[in-house]
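What follows is a short report on a single structure.
Here the complex is missing a single protein chain, while all its other protein chains stay put.
So, chain A:
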């Protein structure tokens, strides 16, 4: 098993290499590049300047040379700089965008499993009932739905007409889990010293006492967890908050705000998945229900619920669970378009924008990351299958 896993992981290397070569070649063969766009948008840029810039970025060389260099840097963990975001492409994608996409994807997957699996079970147990026909019909509608259209319709109903949910984005403007502390610097004067202490941070402020005609130090203790923007030499004034911190209430408000923005994209992304899970669960359970051991269980005189949930369902869930891995590429595809419709700043939107901007380093990182996710998901599926079903052995 370990041997097999290692072999599969080793096999990912050439596939990822091939994917990177393919994607890089296609990207670089595109007409125009980042500097061409810059030149078009900036009439003051001279041809000489543009040429210099191209040489600096290595854009004057043929694509395979650029690929060789890119690969050389990439294997050392350097994926280049995003020329729109002005930060390393990997940092941009992983730190700023990946979390949002994972949140959206995980939410959609959970939602679709929670709805799809029970629906599928009901549909199979009551085969050919009205419920079964209705479920089957909606499942067909579900996976025939164009995600982007469904997303737009959700937007129109819930944002434009009912105005109950925001039309898109990640969170409300300036939303942050950090709120200003109630405690304030009740003094006027320069900060002379900032030192960490066991119970927080001590900030010493020098106050000039007009009555005494002399300056004296006043020490404020900022509780741990408070993020303060004062530095040595800054003047503080009465009423100025110590800084910002996370409280339970502020965190909850922020989480609720994020949730409000997540509802529509998650539903839009989940709808196809729900349809798939329903159909799949139904088929898997029907397959098992006709097996001999289920008939035996019934013949023993077990209650129907026990037959279904103890004997049949357990076996029917095996192929369903393994398919979770295989559903990831579908989620990824859906996420790209959902994020674009709802302007949700995840990897999908980043990819779309970086392609429009010809800012290719983040696009490479995202595509490779997505390819890696797909490959790992396939591997996990196979391994899960082997673990859950003892009949399968890898050598």
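Here is the rule we use: contacts are C-beta pairs under 8 Å (C-beta built on N, C-alpha and C of every residue); 3 or more make two chains touch, one makes a residue touch a chain; residues count from 1.
What we mean here is this: contacts and distances are computed from a predicted model.
You can't see one chain of this complex, but its UniProt record names it "Dipeptide transport system permease protein DppC", from the set "Acyl-CoA dehydrogenase", "Dipeptide transport system permease protein DppC", "Glutathionylspermidine synthase" or "Cytochrome ubiquinol oxidase subunit I".
Interface note for the absent chain: among A:156, A:215 or A:252, the touching residue is A:156. Among A:5, A:61 or A:204, the one in contact with the hidden chain is A:61. Set against the missing chain, the residues A:18, A:106, A:134 or A:299 yield one that touches it, A:18.
Touch with the chain that is not drawn comes from one residue among A:85, A:315 or A:340, which is A:340. Against the chain not shown here, chain A presents residues 7, 10-11, 13-19, 22-23, 26-27, 29-32, 36, 55, 60-62, 64-65, 68-69, 71-72, 137, 140-141, 143-150, 152-153, 155-156, 160-161, 282-283, 286, 329, 332-333, 336-337, 340-341, 348, 351-352, 355-356, 363, 366-367, 370-371, 374-375.
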